[in-house]
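Yeah, one chain of the complex is gone here, protein chain that is, but the others are all in their spots.
Chains: A, B and C, in written order; residue numbering restarts at 1 for each.
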Amino acid sequence: MAKHFGGAVALHGIDLTIEQGEVHCLVGENGAGKSTLGKVIAGVHRPDAGQLILRGEPVDFRSPRASIAAGIAFIAQELAIVPDRSVIENVFLGQAGRALDLVPRRRLRAKYDALAAKAGFDVDPAAPAGSLRLADQQKVEILRSLARDADLIIMDEPTASLAGSDADQLLRIIDDLRSEGRTVVFVTHFLADALAVADRITVLKDGRLVRSSPADGETADGLVESMLGRSLGSMFPDRLDSPPVTADPALEVTGLSRDGEFHDVDLKVRRGEVVGIAGLVGAGRTELVETLVGLRRPRAGNVTVAGHSGPFRSPRHAQQAGLVMVPESRKDHGLVLGRTVRENVTLPHLASVSRLSFVSKARQTDVLGELLPQVGLDPARIDSLVGELSGGNQQKVMFARWLLERPTALIADEPTRGVDVGARAGLYELLRSVADEGAGVLIVSSDNEELVGLADRVLVMRTGRVVGELVGDEIDEDHLLQLMFAEEAREESA
Amino acid sequence: ADTGSDAPGIAVFLSTSANSYEQAQADGVKAAAKKLGGGKVQVFDGGFDSTKQIGQIQDAVTSGRFKAFVIEPIDGAAVAAPLSRAADQDIAVVCITSACGPDTTKIDLQFPGQAGVVGSDYQKTAAAMAQHAVDACADVDPCKVFYLNGDSTFPSDRLAKDAFAAAMKAAPANVDYVGSQDGKYDTATGRSVMESELQRNADIAVLVSLADQQTLGAAQAIDGAGRTGKIKIISFGGSKQAVEKVASGEWLGAQLTMPFSIGQTGAEIAIKTAQGKAPEHKAVDATTLAPVEGGLLTANDASGFEAQWTS
Amino acid sequence: MTTPTLPAPRSLALARDYGVVLSAVGLFIALAIASAPFRTGTNQLNLLDQWSTIGIIACGSTICIVAGGFDLSVDAIFALSGVLAAWLAVHLGDPTLALLVGMLSGLVLGVFNGLLVTVGRINPFVATIASSVVFLGIAQLITRGSVLSVAGQGFSRLGLQRFGDLTLPAVVFVVFAVLTAVLLARTVVGRRLYAVGGNYEAARYSGIAVNRVQVFAYAVSGLSASIAGVLAASRNSSASADIRTDLAFQAITAVVIGGVSIYGGAGTIPRALVGVLILALIGNGFNLLAVDPAYQQVLLGIIIVLAVAVDAWARRTQK
Partner (left out) sequence: MTTPTLPAPRSLALARDYGVVLSAVGLFIALAIASAPFRTGTNQLNLLDQWSTIGIIACGSTICIVAGGFDLSVDAIFALSGVLAAWLAVHLGDPTLALLVGMLSGLVLGVFNGLLVTVGRINPFVATIASSVVFLGIAQLITRGSVLSVAGQGFSRLGLQRFGDLTLPAVVFVVFAVLTAVLLARTVVGRRLYAVGGNYEAARYSGIAVNRVQVFAYAVSGLSASIAGVLAASRNSSASADIRTDLAFQAITAVVIGGVSIYGGAGTIPRALVGVLILALIGNGFNLLAVDPAYQQVLLGIIIVLAVAVDAWARRTQK
C-alpha cells in the first residue's frame, strides 16, 4: 500500500496482514502514517499503489460507502459529528433505508438504548452532538461504529479524549468485539493500552512498516525503540526537589465562581512550578481555565497574573498580562487549519515579527527555525498548511504558538492529546523548562500518569469544587483516584 | 386621522419610486386629483417586482380606500386579472406608460371593466426614431447608424429593437445600419458599450438610443474618443439633461416622453370615470401629449420646452 | 458514572424558534390593532395567495440550503419553466401536458445544477449564477424576447382555479410546505440532507451518497421554482423571459430571517415560513396603513433588523 499527498509520502508500500477476529494495534510516531493506513482501508483515501484484499477477495473502495457495504466501520481521529443534530441521529448517521421512508424513531430509540447499555455509555440521545464535551462526542463515534454491526472496526485514537474509566470501558468493548469474532484495528499512543488489549502490534515509522508481531512478545520499551529508532530514558523530567514556596506567584485565583460550573476556586501557581488539575470528565476543569483567560465571565472572584489583576475580559487581555492557554480542542478552538504553520504560530505575536505593521518573512523564519525543533516539529514544514499535518503535529503547533514569547503563566488543557511518546517526553521537557525559566505552568489533564510524572503539585476537582491538593511525593495514582471518586463513593454508600 | 383622509382616493402603482420619471407620473396624478377633487393620493412602489405589484393591487382593494387606480404595470399581462377584479369592485382602473393585458404593444382597453390607458407603442417609437436617423443621414454617404437599445430581455425593448432594424432595412442605400447593443438604462453601461462600438466602428455618423441615462454615458465615450460633434445623437426620453444637450446643439434631437402629462391624463380619465362622468378619450397615445410634431424635440424648439423629469 | 446532563440544548433550540416567532406574532398583533382591513379573512387569504410564489420557492431553498447548497437560479427556472409550458401549450396544443412538463422541468434543471456542484465541483454560488444565465438565455431564445400568450381556458384554468375562497396557488403552497416539512423532519432523506449540510465529511465517512443527496436537494429547489413559475404563467395566460422579480433573493432573505443557517445543516421549513410571514406582514402593513414609500425602505430595514435581533437576543439570554 502506498500513498502520497502532493510531495509528502505518507505510506511507502506497506505489506500488512490483519487476521480475522484479532485486535490489531497500530503504533508509531506522529506522522508515521497510521491514520492514512486506516483511511485507505476505510475507503476515505484511494491508494496510489497496492492492493487491498478482504477475506481473500481483492477490493477497491472508491468511497467510505463502499467500505461500509463491505462490513468495515471507521472512527476517524478528527471527530466527524454533525454538530447541530441529535446524538441519536449522529449514531445512526447514514444507516440504510429508502430515501422517502419515514425515520423509525421509536425503533431507533430502542436500538440506541440497547446499544448504549451494552457499551456502558450514558449520553443523552436528544442532545445536539455539538453541545457535548469532547469525550462524549467520542462516545457517539464509538456507538456509531458499533451500530454498524461491522466485521472490521478501525478506531483511530479513540481514547485520546477519553479519561481513565471511559478508556477502560472502551478496552472492555474491544474485548467483547473480539469475543464476537470481529476484527478491530486500534490506533493508539497509549502503549499500555496496546499491550493490554492487542493480539498483534504493528509499528510504523515514516510511512514504513518496522515490524508486525504478536503482542505477547512486545514490551513498552521495545515498542518505543522501534517507533523512535532510539530508546527513551525517563519519560518525565525531574520534579522540583521542594516546592518553591517563596517564589512569586505567577497566577493567583481567589474565590472564583461561575453558576452551574465551578464554585469558590482558590489556586496559586508560583513561578517555577508545574501545577496539575485532576478530575473526572465534567468536573468543570475546562470551564475554570477558560474563565481564567477571559473566555467566560466569572460571577465572583479574582484572577491575578504577576501584578496584573483580572478577571480578564478576553484572551487578548489575558495575553497582555502574560497569561496564555493551549485549548483542549485543537480543531474547534486552536488552529486555523487552512493556513500555514508559520501563520498559526505567529498569530498572537505579529507585533514582534513585523516592522511598521508589515509582517517580516525573514524574521518569522528565523524565530520559527529555532522554535519548531524545540516542540518537535520539522522546520521544513513551516509553510505546510496545518490541516495537512498529522494530529499530533497539530498539537505541537499550538504549543509553539504560546512559547514564541515566553508567558508568565501557561495553561495547557489536555496538553498531550494525540502526541506520540517521543514527542510527549519532549513536551514534558519543554513544560518543565518553561517553568525553570520562571513561568508558572498549569496543566489540566485526564491522564493521571502524566500528572503524577510531571506536576509538583496537583489540585483535584470534583463537580466544580477543588476537593483536595497533593504535593510532591503524595502525588500518585491511588491518591488521585481516591480524591476524584471519594465523594461519589460516599454518596453511593449513603 | 381627520375625516377627509378616510374619503376614497386614488392609488398610484409605480414600477419603482426611486427615479424622477416615476415621481413625475405621481406628481401628474396628484395635480389631476387636486384639480378634479379626486381625493387623497397614495403611491405604491413596486420595486420592479411584478409579484409585489400584484400584492399591492390586492391590498389596495382590500383596504377599501380607493375609487380609482392609476397603474404603471411591471408585467402588463400579469396585472390584468387582479385589475379586472378591482374593476369588479367599482374601482376605475387606468394603465399608464404601457398597456395592461395580453398584448402590451397595443394602446387599447384589454381587460373587462378597464377605464383607460395612456401609453406609447414602442414599435411606433422605434420606427419614428429610425426615421429621424434616416433624416439625419440625408447628406452623408455612407452613413453608419448605431442603435443603443434599452434591455433586450424586456419584451417592449425587444420589439423596439426589431422595429428599428426593420425600418433600417427599408432605409435608403446610404444608410448603413451597423447594429445594436444594450445600454441597460445605465450610464456606465452606455459608456462602455459605446467605447467598444467606437473601437469597431470609429466612423459612426448617427447614434440612436432608447434611454437618456445610457445616452449620457455614450456621449462621454464619444467625448473620450474625440468624436464630439461628429456623431449625431438622437435619444429617447426628453429628460432635463437631454433637453439641455439638444438646446446646446450637442445632441441632434430628443424623442419626448412626458411622464407628468401621462400621469395627469391617466388620472383625469380615472377620476372622471369614478365620478360617473365620461372622459373624452379612453385610450390615449402618449406621443400625442408632446408639444412638438412627431414627438421629436430639436434645437429649434428646445429653449421653450420644460422637461418633466431628470435622468 | 454520573454524567450531569445539562438541560440547555433542548430548550435552547426551542427558544431560538421562539425568537423569530415572537417577532412575527408581535407584528401580527400590531397590524391587527392598527388596521381594520388587516383583520378581514379576505386579507389573510390574499396574503396567502400573494406569498404563495415566494413561499413555495422558500421551501425549496430551505431544502437546498439545509443540504449545504445554495441556489441562485430559481429566478431563471421560474421564467424558463413558464416559457416552456406556454411554448408547449401553443405548439403541442395540449395544455395539460404542457403544464405538467413545465412543472417538472425544474427537476431536470435542478439536477443539472446539482451535477455542476457535485461532479463538476463548482462552487454553488458560481454554478447557479452561471446556470441561471444559461437558463434565462434559453428562455429568451424560445421567446425571442417577446411575450408568449396562450389562448384558451385549458392553460389558464390551473392558475385561476379556486377552492372556495382559496386560490390554487395558495393550496399548492400549503401542500408543498407540508410535504417538504415532513420530508425534512421525518424521512430518511431528510436526515441525510441535514447530515450532508451539517458536516459533509462526516456524512461521507458514514457512507451517505453525499453527491446524490446534494443533487436531490437542487432538484427539489428547481422543482419548487418550476411549480411556482408554471402557476404564474397559467394565471397570466402568458410567459416571458423577462424577469424583473428577485425571487431567489427574497426567498433566501425570508429563509435566513427565519433562522435557517446559510452554512447548512440547520433550519426547518416552519422556521423558513415564519421568515416569509414576517416579510409578508411588513409589505401588507405598508400597503394597508398607507405608509409613504419614502419611509417604507428605512422602516423595512429597521423591522428586519429588529426581528432578527430579537431572535439573536433570545438565543443569547438562553445561554
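Please note the rule applied: a residue touches a chain if its C-beta (ideal position, glycine included) is under 8 Å from a C-beta of that chain, and two chains touch if they have at least 3 such contacts.
None of these values were measured; they are calculated from a predicted model.
> One chain isn't shown here. Among A:Leu102, A:Ala117, A:Leu350 or A:Val471, which residue touches it?
That would be A:Leu350, which touches the missing chain.
> Which residue, B:Lys35, B:Lys169, B:Arg200 or B:His281, contacts the hidden chain when the whole complex is considered?
B:Arg200
> Of the residues in chain B, which ones touch the absent chain?
16-20, 22-23, 48, 149, 152-153, 179-182, 184-188, 191-193, 195-197, 199-200, 216, 220, 240-241, 310-311
> Suppose we count only contacts with the excluded chain; which residues of chain C make the list?
Touching the chain left out of view, chain C contributes residues 68, 116, 120-123, 125-127, 129-138, 140-141, 144-145, 197-202, 252-253, 256-257, 261-265, 294-302, 304-305, 308-309, 312, 316.
> Mind pulling the chain A residues that touch the left-out chain?
The missing chain touches chain A at positions 5-8, 83, 295, 314-316, 318-320, 324-325, 327, 331-339, 343, 346-348, 350-351, 354, 357-359, 383-385, 387-388, 401.
Rule of thumb we're sticking to: only the chains that are shown with their structure count from here on.
> From the C-alpha centres, identify the chain that is farthest from chain B.
A
> So the centre of each chain is just the mean of its C-alpha atoms; given that, what is the distance between chain B and chain C in Å?
Those two chain centres are 34 Å apart.
> Mind pulling the residue numbers of chain B that touch at least two other chains?
As it turns out, chain B has no residue touching two or more other chains.
> Using the touch rule from the top of the page, what residues of chain A touch 2 or more other chains?
Residue numbers touching two or more other chains: none in chain A.
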